[in-house]
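Of the protein chains in this complex, all but one are displayed in their positions.
Chain nomenclature is as follows: A and B, assigned in order of appearance, with residue numbering initiated at 1 for each chain independently.
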Amino acid sequence: MSASVSPIRNPLVTGNKSYHDITEDICSPTERTPTPAWVLTFILAVAGLALYVFCVGWTIYVGIGSWNLNRTIGWGWDITNFVWWVGIGHAGTLISAILLLFRQKWRTGVNRAAEAMTIFAVMCAGQFPLIHMGRLWLGFFIFPYPNTRGPLWVNFNSPLLWDVFAITTYFTVSLLFWYTGLVPDFATVRDRAKGVRRRLYNFLSFGWTGSAKHWQRWESLSLILAGLATPLVLSVHTIVSFDFATSVIPGWHTTIFPPYFVAGAIFSGFAMVQTLMLITRKVLNLQDYITLEHIESMNKVILATGTIVGVAYLTELFIAWYSGYIYEQFAFYNRVLGPYYWSYIGMMSCNVLSPQIFWWRKLRRNVMVTFVMSIFVNIGMWFERFVIIATTLARDYLPSSWSYYTPTWVEIGLFIGTLGLFGTLFMLFTRLAPVVAIAEIKSILKDGGDQYVGPEVARKKAAETTEAH
Amino acid sequence: MKTYNKEVLYGLYNDEHDMLKAIREARAQHLEIWDVFTPFPVHGLDNALGLTESRLHISGFIYGAIGAIFGFGFMTWVFTRDWPIIFGGKPYFSAPAFIPITFELTVLFASVGMVVTFYTICGMGPGILNPTLDDRITDDKFCIAFDTTNASEADEDKLRHFLNGSGAAEIDTKNI
Partner (left out) sequence: MNQFTFAARQKTVLIGFMVLGLLCLGITFMTDDQFHTRFWTNYLHNSVFFTGIAFMALFIISAFTTAWGGWFVNMKRVWEAFSSFMIPGLLLMLLVVIGLWGHFHHLYHWSDADEVAKDSIMAGKAGFLNKNWYTFGTIIIMGIWIFFYQRIRTLSLAEDREGKGIADGYRHHKLIRIWTAAFLPIAGFSSAAIIWQWVMSLDAHWYSTLFAWYTGASWFVAAMALTIMLLIYLKGQGYFQSLTADHFHDLGKFLFGFSIFWTYLWFSQFMLIWYANVGEETVYFQERMQNYPVLFYANLALNFILPFFLLMRNDNKRKYGPMFMASLFVFFGHWLDFFLMIKPGARHTAMEAMHHADGAHAGEAAHHAVEFAMGFTIPGLLEIGTMLGFLAGFLYVVLNTLTKAPLSPANDPYIGEATHHHVWPYID
């Protein structure tokens, strides 16, 4: 009955777990009183959130003039942060949807947290287009609704409006996907809880019973949502790239942007998953569920996507020369050797060169190295967006309007503030919901857990047969 | 708390393979299973129970098609009938530029529609509380339940006997 598993696969769940052990290990963090480490991190995150609220308030009160944007450089840290955050969100959908379609079973250890990360990252991302409009109270103008202004419709031909649709759809679908996956696990928490917590999880678990028919529909729903989320995740960053690529600005208008943005998004998202999961697995004692195998697999994805991004960088550079179009050539000359050369160096070294260390198995399986690398990649991908946005704008067609841009404290505060917002939400998530998908882990235990099959058993068997000969 | 007004006889199994074997046996003996509850989706359970394939994906296709037609149709109406404007030298009916939003609406309609359908047909939703047989079903117990509301004592004995013989770790009745 149970599927045949190759002897060279390592177990996905270690520590000889029973089903009950899994429930116990994953639910207990939501039941214990928070540890001092959690409280400390939470306070730090909330402080960041407070900074965020203050800076948003300042921006709205003073106006966009409190930022250092100018007539040449109309997009700076705001849109850089937007693209960076949206990109980070993509790994969650990749792990939960695309890896589900590709039957990469190791995804079960990290998909829940990665999806949560997606939702929180998209929330952070959504802030920036909203506040960069300046007059936030007119934000509802971006939605097409019958109005007394004509009725004047929004411009459906504008990539910025496509963004509105893409981001809201992405957020909604990710939330539904994530929550539908959570419902059975909330039921597990519910059935262990008492008092007020029982009432809370009664509400959150939507009346889940675990009936066979419900499971069947649930699986069908998960699979189709995964099928829908896969092109969706591609479309979202594609549309973000259209914000730039539909223009006629040299350095922005290039056809490789859609797939290259998507690869970069997955790249940065996996780095963020690594950063978060390396800490979470330690703090919540989940080393048996998020094993070195998981970390190694994610490092391979980072290596692969980092290299794809590298191919794209070099393609752009080469085709800029090949095009024979002097403005295109200048835009790329300027990226590499212009006033923002340091951010190009940061991008190239963090995104393309440094992940190459993951060709070595030893380094892929080293937790400390992985953690440092994940931070590197996060920084590198931020630089990439900065290179694309600010560097390109700083040198336009008229040398007289060339400019240079540095952020004000408000812009820096906003960026750090969104880290606080993200952190606050993620810390709350680790308290409220099981951070590993309980039901899904249980369903792979018998073909991915070490007490049933795995190299140990296979090795023993092989040893026995050789002895018999 | 919702109630089904049923008296249920159920057996709890410790292992999904024992449960699957019991289900196949019960079906071979023509015992009518009311429902089966498991902590996770057990592969092969649908076939063992003889469940028909879920038709959720068909509803998804229909919702998606509605979203696509609505999105594309609406933009076409706005830009060719209601308020034609030329943007960037594009024609009024600039189909390639309508594709992204059409796609997003297709996905949005299909996903939201399917999720709502899923919760509705499963009788679930925020605040709804369906009765459960045992708290450990969401942990590590696999449950086969028989409806004994109108069953005779002899039938109930037969079911009890069956559960006993098929390796159920615990057997109990409950009114839900």
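Please note the rule applied: a residue touches a chain if its C-beta (ideal position, glycine included) is under 8 Å from a C-beta of that chain, and two chains touch if they have at least 3 such contacts.
Owing to the predicted nature of the structure, the values given are computational and were not obtained by experimental measurement.
Displayed chains that the missing chain touches over the full complex: A, B (touch as defined at the top). Contact with the omitted chain, checked across A:223, A:375 or A:416, is made by A:223. In the complete assembly, the contact with the undisplayed chain comes from A:319, out of A:47, A:319 or A:367.
Checked against the full complex, the one of A:28, A:104 or A:147 touching the unshown chain is A:104. For chain B, the residues touching the chain absent from view are 43-44, 46-48, 53, 61, 88-90, 96-97, 99.
Interface with the hidden chain, as seen from chain A, comprises residues 1, 3-9, 101-104, 216, 219-220, 223, 230-231, 234, 238, 242, 245-248, 253-259, 300, 304, 307-308, 311-312, 314-316, 319, 322-325, 458-459, 461-462, 466.
Everything below uses one rule, namely that only the chains that are shown with their structure count from here on.
In terms of their C-alpha centroids, the spacing between chain A and chain B amounts to 29 Å. Those residues of chain B that touch chain A in the shared complex are 2, 17, 20, 35-46, 49, 51, 54, 56-57, 60, 64, 74-75, 78-79, 82-83, 85, 87-88, 90, 94, 97-98, 100-101, 103-105, 107-108, 110-112, 114-115, 118-119, 121-132, 135-140. Of all residues in chain A, only 1, 18-20, 23, 144, 150-153, 155-159, 161-162, 165-166, 169, 172-173, 176-177, 180, 183-184, 187-188, 190-192, 202-203, 206-221, 224-225, 228, 231-232, 235, 239, 242, 438-440, 442-443 touch chain B in the complex they form.
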